[in-house]
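Removed: one protein chain of the complex. Kept in place: all other protein chains.
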Amino acid sequence: MPLILATSFAELKDIFLMQGFAGFSLFAVFLLMALGLAIIFGQMKVINMAHGEFLTVGAYVTVFLSHMVTDHAPKMLPYYFPVAIVCAFVVAFILGYIVEIGLVKYLYNRPLDTLLATWGLSMILQQACRSIFGAREDTATLPDWMMGSWSPSEGLDIPINGMFLLALAIVMVVLVYFLMYRSRWGLKVRATMQNRAMAGAVGINTKSVDRITFALGCGLAGIAGAAFTTIGSVSPSAGSLYIVDTFIVVVFGGAASLLGTVLSAFTIAQSQSILEFFLTGVLAKIFVLVGVIIILMIRPQGLIASKVRK
Amino acid sequence: MHTLYNRALGGKSGTVGLALLCIVLFLVFPLSLDNFRLNMMSKYLSYAFVAVGLVLCWGNGGILSLGQGLFWGFGGYCMAAFLKLEAAHNIAAESGSDQIRALTTVGLPDFMDWNQITSLPYIWYPFKSFPLTIILVFLVPTLLAYIIGTAMFKRRVGGVYFALITQALCWIMEISFVTRQGWTGGINGITDLRTCLGWDIRTKSAQITLYFLTSIFLIACILVGRFILSIKLGRILVAMRDGEDRVRFSGYSVSKLKTFIFCVAAAMSAMGGALFVLNVGFMSPKLVTIEPSIYMVIFCAVGGRNSLIGAVYGAILVSYGKTYFSEMFPNLWYFLMGGVFILVTRFFPDGLAGAVDRFGPMLGKKIFSMIGRAQQNFPAVVPVTIEANEGH
Amino acid sequence: MLDVKNLQVAYGESQIINQLSFSVAKKETLAIMGRNGMGKTTLMKALIGILKCRQGSVEIDGLDVAKFDSFKRVGSGLAYVPQGRQIFPTLSVEDNIRTGLSSVGKRKIDDWIYTLFPVLKDMRRRRGGNLSGGQQQQLAIARALVSEPKVLLLDEPTEGIQPSIIKDIARMLNEIKKLRDITIVVSEQVLSFTLEIADRILVMEGGRFVHEDLRANVDEAKIHQYLAV
Partner (left out) sequence: MSAAAELEIKDLTVSFDGFKAVDNFTFSVEHEELRVVIGPNGAGKTTLLDLICGKTRPTGGSIRFKGRELSKMQENSIVRQGVGRKFQTPSIYPKLTVFENLEISFPRGRGIWGSLFFKQTDDVRERINEVARDTYLSDHLHTSAEHLSHGQKQWLEIGMVLIADPKLMLLDEPVAGMSVRERQQTADLLKRICKGRSVVVIEHDMNFVKEIAHKVTVMHQGKMLVEGSMDEVQANEKVREVYLGH
């Protein structure tokens, strides 16, 4: 009897660990998605419903590169992925830059209108992807080193791509933190987002700050897209499946707080992944969402809110 | 009588706009459209109920809900549940043969059979009765709106956050309905609805009747909306949109007022959902999820978020455009629709009504009258002096 | 130093400032006085570029900046202390001042700023939003000064400030003028404060100048009359 109990305990521990690590992959994807939105929505107050489509674009760039490499230079396959991340960023960044100039800049201070306009944008981008890449799902060929898993002990398998994602997410968070809170450019961004007219009047080129900040958020979504190809296949509507989750992560974290976004992505991903073991995936999702909404009602400002006397 | 004229009809110019809408709905469409297109129009009009509700709670009250599909859907599902039970009974009665009896459970909707459910879930019991169903069509969504509204507005969740949370709720509803297949018909929804109290709703005459019924109810909703906007409550809504704190410190319970108007919008949406089911003969979770909910907001934005009548035109135009373009240019219509959204928010924030008001002041005021300030009369007060505006 | 010619500013339909011209000499302090709604703040906003000018020119040292965006005007030597301070509430005091460095491309805040405003040095890690009104006013002035302006625009620096701090601000402004070659344009409603700092007073009414006085022979009664109506 005690023996059975002991084994089941050990199993339970492994299950928890595995689910925990599965949660880490989810955490990494959520975090990468939310990072860009934390800038665009949290700082700029633009409700970018097309954020998911920037992820799609980044993912397609990666898939495209992977096809190019497998067809023309198979030897480069182990190395292409970092290049793909950079390309995904650059393409999404440029696209974001154009969108800011053409659309978003007219809608600052009208957040609900940005929601409607960017919804239109997301329709256009989705259809563009469909026209260019076709409606069917496509996958990137991953380098061998990202496949497989690592087993530190028996019965415990930790997928390497999950670890890679986690590392990527952490690096990006650190980069964004330094960019936003430790650099001169970040100071300009924060000043501009608090008071655009006044920021201009102290000598900040607010138009350029707006453009680059928005494009940066989009570029981060592109990176999330590159990361996304390691766990799923890409279709024109891939990004839109994540948009609600991403907004919930950012809102739950406390829109303007980077630490809040990290905490919130972690909490949501982990609770979902652990609940998934006991319930079906969908029910777990419902439970987590309802839980988050209830917590948001108790604490509408999100997990981490900045306190300033008004 | 005079006040009623002013309140419900919006004075002279409001009446003209309403009369024009009536002419379009009751004469132009029935005379010019074939049966198929007219039925399509009924479908569009059932969306317009949501748009009219949104004019009240978003355009005037400043509460943007991205989850109106939730209420529309609950209204629709309630109606569909009743029709489905009736259909199931009819099948059982028609197919007297033992063979079918052996294969299915008598009186149980087909999808329950497919999901190995052998007796009717308790949730479905009320839908055996028509009056109870009608009550539930309104009660369920309104109660839901009341709960959501009370919870959110008491905690002062508003603006963007409210929009995003209602969107998430809408999504939760969709995935729950898809997964509880045995109760809801899953991803296919509730289909194959034929009769309502023995009346075959698929016949040509029934569809025409239902079209007129939908139009009448829609006009009724507009009148209710106008009434609300014309009385004190309407001005408090605008006041709340522009300065919530002041309203609170004038002694009003802002959360209750917001909840109320949110419930009104929900009830209107539910009515639209129920009529949709009667007109179209099915209900599915695909119709109530995030995307349709945003479309409903778009109807309202395109028509003019402040104009009740504009919302109807918005719903008709956008829905028609969607159907037309997806038939004619299946690959292009996403571009076109996306472009329309962008253009409207970018250049016509007041939608069609605003554009008409701006570009055709003579005509516009009459067609799209927003039950404007101008038409309200306050007798026995000091005359207006306009030159007294000093400063800026 | 600052030459404004035929300036025209409008909000939508209504014209606030029409055909306004004036100039300020180097190192001069010009006070623009007038009641609320007479166009003082509109003028200030038009000078710094928050409001667009319909017509006219704004020349700093001969360079017309009327078509420039705000940040370029700051680069050309204008600095602005707005009505109501408008510091960035969630930025620290130090970061608030550093925003003013954007146009000069420096990283470090010069010591003389902290010498002039010792209270800001003590509070440099505090959030701007948690400062008192008087401290915020000093912060707003410091933020404007670090961009090394030729012309400093101050919009109602005494509004909502306690009497004892008003005197400090007057003292500080006079101090700054001794330290640097700076031209100041200040809009005001408080005559006692104006008299302590201004070389010349212009009275504004309905978007036009209606009265001018030099510091040497100020007609206090007349100005009071304009302020009082």
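Letters A, B and C mark the chains in the order given here, with residues in each chain numbered from 1 onward.
The definition used in the following text is that contacts are C-beta pairs under 8 Å (C-beta built on N, C-alpha and C of every residue); 3 or more make two chains touch, one makes a residue touch a chain.
What you are looking at is a predicted structure, and each value in this text was computed from that prediction instead of being measured.
In the complete complex, the hidden chain is touched by one of B:I117, B:L143, B:L233 or B:L317, namely B:L233. From the options C:L116, C:L131 or C:L152, the residue with contact to the unseen chain in the full assembly is C:L131.
Among C:I165, C:L195 or C:V218, only C:I165 touches the chain left out of the display.
In the full complex, chain B touches the hidden chain at residues 228, 231-233, 235-236, 238-239, 242-243, 245-254, 256-257, 260, 373, 378, 380-386, 388-391.
The missing chain lies against chain C, touching residues 35-37, 130-135, 159-167, 224, 227-229.
Going forward, only the chains that are shown with their structure count from here on.
Put simply, the chain farthest from chain A by mean CA position is C.
Between chain B and chain C, the centres computed from C-alpha atoms are 53 Å apart. Per-chain CA centroids place chain A at a distance of 44 Å from chain C. Along chain A, no residue makes contact with two or more other chains.
The set of chain C residues touching two or more other chains is empty. Chain contact summary for the complex, chain A toward chain B: residues 45, 47, 49, 103, 106-107, 110-117, 119-124, 126-128, 130-131, 244, 247-248, 251, 280, 282-283, 285-286, 289-290, 292-293, 296-298, 300.
Here chain A touches chain C in the complex through residues 184, 187-188, 190-191, 194-195, 197-207, 306, 308-310, going by the rule given at the top.
Per the touch definition, chain C reaches chain A in the complex via residues 48-50, 69-71, 74-75, 79-80, 82, 86, 88-91, 95, 98-104, 107, 127, 129-130, 143-144, 147.
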